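Handing you a structure now.
Complex shown without one protein chain; remaining protein chains in place.
Chain naming follows the written order as A, B and C, and within any one chain the residues start at number 1.
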Amino acid sequence: MTDQHPDAAYDEVRRLGKELSNWGRWGADDEIGTLNLVDAAAIQRGAACVRDGVGFTLALPLGEGGPHTNETPGRFNPHHYMTAIGMSVPASPFFHFSDDVVVLPLNAATQWDSLAHVHYEGLLYNGRPADEALSVAGAAYNGIDKQARHPFATRGVLVDVGRARGVDRLAPDVAIGPDEVDAVLEGTGTAVHPGDVLLVRTGHMQTFLVDGDRAALNGPAPGLGLAMAPWLRAHDLAAVAADNVMVEVTPSEDGATICPLHLVAIRDMGLLLGEFFALDALADACAAAGRWEFQFVAPPLPFTGGISSPLNPVALL
Amino acid sequence: MTDQHPDAAYDEVRRLGKELSNWGRWGADDEIGTLNLVDAAAIQRGAACVRDGVGFTLALPLGEGGPHTNETPGRFNPHHYMTAIGMSVPASPFFHFSDDVVVLPLNAATQWDSLAHVHYEGLLYNGRPADEALSVAGAAYNGIDKQARHPFATRGVLVDVGRARGVDRLAPDVAIGPDEVDAVLEGTGTAVHPGDVLLVRTGHMQTFLVDGDRAALNGPAPGLGLAMAPWLRAHDLAAVAADNVMVEVTPSEDGATICPLHLVAIRDMGLLLGEFFALDALADACAAAGRWEFQFVAPPLPFTGGISSPLNPVALL
Amino acid sequence: MTDQHPDAAYDEVRRLGKELSNWGRWGADDEIGTLNLVDAAAIQRGAACVRDGVGFTLALPLGEGGPHTNETPGRFNPHHYMTAIGMSVPASPFFHFSDDVVVLPLNAATQWDSLAHVHYEGLLYNGRPADEALSVAGAAYNGIDKQARHPFATRGVLVDVGRARGVDRLAPDVAIGPDEVDAVLEGTGTAVHPGDVLLVRTGHMQTFLVDGDRAALNGPAPGLGLAMAPWLRAHDLAAVAADNVMVEVTPSEDGATICPLHLVAIRDMGLLLGEFFALDALADACAAAGRWEFQFVAPPLPFTGGISSPLNPVALL
Partner (left out) sequence: MTDQHPDAAYDEVRRLGKELSNWGRWGADDEIGTLNLVDAAAIQRGAACVRDGVGFTLALPLGEGGPHTNETPGRFNPHHYMTAIGMSVPASPFFHFSDDVVVLPLNAATQWDSLAHVHYEGLLYNGRPADEALSVAGAAYNGIDKQARHPFATRGVLVDVGRARGVDRLAPDVAIGPDEVDAVLEGTGTAVHPGDVLLVRTGHMQTFLVDGDRAALNGPAPGLGLAMAPWLRAHDLAAVAADNVMVEVTPSEDGATICPLHLVAIRDMGLLLGEFFALDALADACAAAGRWEFQFVAPPLPFTGGISSPLNPVALL
């Protein structure tokens, strides 16, 4: 933190928010934002990317072995409890069943943030007043249940920044900008289209999957810089996900703002951000195939009023 | 219940289990069963079904408005709690965020049963001893986390029994058999292939979605008869899902056994069963398009040791 | 509900609240209200009531067999999950342990409402602004953790209205007033002193404990009328508890207000209300002994920021 006045620190957020706003673009009642860009053409374009019939699931484990350190209230690996273990019923002892239940933070592990997750100046995406949208009952507007109703299947493009730089993983303070993303795309001969989803691989997930170091995973992390906001808007991406905790670089580049890209992306652009995506196996396959495009199917679950949702994204090459 | 000895009541289950068994078919260590049939060809065949670029999500709401009556311990609609509501941090009051958590039965709403869900005679699918596989820590073998690692994307086929009979919904005691399924498939000119998923529409979900009658939804329900087991095995389906609570007709046709199709399908065939699927909109679109095949992407979430998993299945026409 | 303007309906609540207010009586920072009346003399007076050495616990079961119908979100019988069942550790297989966890509404079963439970006109007990006191983090002021720090041991007095009327249980619409309470006390030769706790038995708990009818238990119920507020204040009771769901008669006598006694007692008087107390065995013992006074020890548990707390009250004759 700095002694700079917090409001002034967010001048650029405000400016970008205004410039890149999608408010009203899909109607005054829209609650799904850039998912609107996943139209029939995008769905078809995604399916057309399936050639080898090879698939990958991109979710981290949902359990005690998950990515959280459990030190932050409200952010913990899900607790799993059995409610029946090989139970039978007196009248029919032949039949045995098991059942279970979880206590699950909706931001646990691999997840989409809904368009209700962050806001500023009292308004959420598309101008919804925070005090109308948010309550103890959850998100009355812009919640993940709204986004979960759209068929989230489109073309995905992997931008493997780590591999492009020839390193296992980026240093924690690396802010990835448009020039680097353009260079990686050009280097792999990959174009992006409106309605595509961008998956950005930093290699930072290896702090967890290779080192088993949850503190490092959840500490300072490489990610997108704020300058990516105009790029994402210009290319009309439907969503962006990464193999880190926040998609964007943390702490932020200016050292004074908290999650500035979250604010512009979610609140002004209505753009979904996907966190904790496991991209290593997919990246290896893309490199082997020399193709960095695939069908990407990743619907959140319809938690009523939910702020986020865990999911198991699928990429098909 | 009858006064028949329970064991004798399950003679047919035992016989079919032995006859239709897939134990060892994919190796002694296999924990995903018929998902093995979702191979490269199946993934490609699924993607090839996408023509119009129209998609459907098949999940019921996960919230107080879900399908459970909350009368059965361990089976209730998820509880949703907010852990942050537009919260800001002292150093940066411009930034606001919200977060949430759920208490979630893994069999809540639309879900896959894992291959650890039911068993008999002390053994689970592929011969895993129940006492090795099941404990308070969950399923050490055959759990939904194992099935969640396979890219569950293939061709789906809808068998709309309700529509074929010209009724809104089937009566609760209707057991759907192979002849009827064959007739519906023939009537719609649809073939099934190994690795496909069969979605069976009974119309029973309208007790909930139209009538709002959760007791009726969870009471006696039409569904597959036990005679469908050999049919599913003969056609090597990867999974079968339906718009009811158990896939199979409940109570069972013989009136003496509990979920006989569950036992044979899950324990002997290693076949995934999908419950509480919302199929009405998809069915309308299939009828309008005159096509009852589509790409079907439906990975469960990797809950470690999980017995079931909610999900948001996607069908793309 | 009536067509009367809601605010006008609460005129009497406002008037009584002003008249009976304890705001400032124990300092501007007080957060425990009438528990202040449990002083050294009250503690001694309570202990002096122990003669026969006979004790009673007054709590309902905390489990699936509890008093809730589970139909109201946020009000359900606790869910109980095992986290270890006779578990041993590899290095020391001789030792076995079990552990468990509950999902527990703090208003489940026998409980005290904290002084943060209800409010009106934006202020809680002792003038705490609701927006300062209440948030997603719980009660920053007046919460049950504050009341839990005071040693809640005093003299208890049972007013057995059911028995005095010669009936098993009062009809659901009976509002108990000061005259009847005075008559019962006089009839049993029992005086009340400042700092005492009043336990009021209506017999309504038998709808649950005898009939097993949770809907009746949680439906219309006999209880204190609003006219009891001045009586409780005049006698400076430390708390009042009853064998029903709300202490006060529900629906309210005027048919237009919700829990008017709650509002005056908790918000203005700072008086703790105890709900779902099981008083039948104690009442039988009092009648047999001809003594309706006893030591009463009933501390809530220190749930940080808690709105209520379940507990196991003890009465010693």
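Going forward, a residue touches a chain if its C-beta (ideal position, glycine included) is under 8 Å from a C-beta of that chain, and two chains touch if they have at least 3 such contacts.
Small disclaimer: the values here were computed from a predicted structure and weren't measured.
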From B:L37, B:V103, B:L158 or B:L317, residue that would touch the chain that is not displayed: B:V103
From C:I85, C:A164 or C:A289, residue that would touch the chain that is not displayed: C:I85
Residue among B:S21, B:T83, B:S98 or B:T154 that touches the chain left out of view: B:T83
Hidden-chain contact residue, picked from the options C:H117, C:R169 or C:R233: C:H117
Absent chain, residues of chain A that touch it: 64, 70-71, 73, 76, 79, 82-85, 87, 103, 135-136
In chain B, positions touching the absent partner: 79, 81-83, 101, 103, 136
Residues of chain C in contact with the chain not shown: 1, 6-7, 9-10, 13, 39-44, 46-48, 50-57, 59-66, 73-75, 78, 80, 82-86, 89, 91-107, 116-121, 130, 134-139, 145, 148-153, 256-259, 263, 295, 297, 299-308, 310-312, 314-316
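By our rule, only the chains that are shown with their structure count from here on.
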Chain centre separation in whole Å, for chain B relative to chain A (CA means): 27
Rounded Å distance, chain A centre to chain C centre (Cα mean): 47
Shared-contact residues (touching 2 or more other chains) in chain A: 82-83, 101, 103, 136
